[in-house]
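Here's the structure we're looking at; comments come further down.
Every protein chain of the complex appears in place save one, which is left out.
So, chain A:
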Amino acid sequence: MLFVIPAALYVVVFQFIPVAYGLVLSFSDYSPLDRGGPEFIGWDNYASIFTDASFARAMGITGRYVLQVLPFTVAIALGLALLSNRVFRGVGLFRTGLYVPHVVSLTAVSMVWLWIYSDSGLVNQVLDFLGLAPQRWLTTQDAALNAVSAMRIWKALGSNMVLLLAGLQTVPKDLYEAARMDGANAWQQFRAVTLPGLRPMLTYVVAMDIIFLAQGFPEIFVLTQGGPYGSTTTVNYLIYTEAFQYNQMGSASAMAFVLFAFIAAFTIVAIRVGQGRRS
């Protein structure tokens, strides 16, 4: 019991209390500049959110961001995990190389991609080499969210691949032997053995990706600042501007809890779907 106290204190002081205080703030009107402190306004912040067009738009952008990153990152990570589950020379280097992006902070990676997407950056240099016209990746409405999504897919590959690789290695080898004896080809083995065996880990990967992607902020802050004209303003970025640009801590906290509710709901659905298929 004694040994648990430091960790418990840490969780209570630095996690539970701030979250609880955030919940309290979401029912208040509070600016850090105001000497009066938070003032209770009931459900008004929540009521305002549901009539706020900018919040609805940010929810839509966040949803689109999750949906256009999640399938690609999971599918590609699965392919890479299948590749790196084989024994070949340099497999360790292969796995390490793919995992490196996960080790570097998202902010630092975003700075690198800011250059990659710049007018004279790597992508446009490649296009120029191929005789194609340069593009404005981060400053046009059509391209910006897709460009951020491509970076995020790349960033998420490493951790997803390692998790799925771990999942692959828990699938009993004798199931593959049995499938082969039954005449199953590679695709049939994948469908009948690999996927069912991997489902718990896949469920975990999907759930965690939903949680992280729906909270996308550093990449947006560094690459686009929510623009052009709000086309990459995710809910977390909107919360940042509401809280730290406009000092509306109450409504920002309410937005954070609404986002939390949506993330929790989608995560539960993802887990239920995963469990349902397994059963």
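Heads up, the rule we're going with is that a residue touches a chain if its C-beta (ideal position, glycine included) is under 8 Å from a C-beta of that chain, and two chains touch if they have at least 3 such contacts; residues count from 1.
Heads up, the rule we're going with is that contacts and distances are computed from a predicted model.
Peer 1: Can you work out the missing subunit's protein name as recorded in UniProt? Choose among "ABC transporter substrate-binding protein", "SGNH/GDSL hydrolase family protein", "histidine kinase" or "M48 family metalloprotease".
Peer 2: The record for the missing subunit names the protein "ABC transporter substrate-binding protein".
Peer 1: Pick from A:Pro18, A:Gly60 or A:Gly97: which residue touches the chain that isn't shown?
Peer 2: A:Pro18
Peer 1: Suppose we count only contacts with the excluded chain; which residues of chain A make the list?
Peer 2: Touching the chain left out of view, chain A contributes residues 13-14, 17-18, 21, 24, 28-29, 31-42, 44-45, 48-49, 52, 119, 133, 136, 139-141, 225, 227-230, 241-242, 244-248, 250-252.
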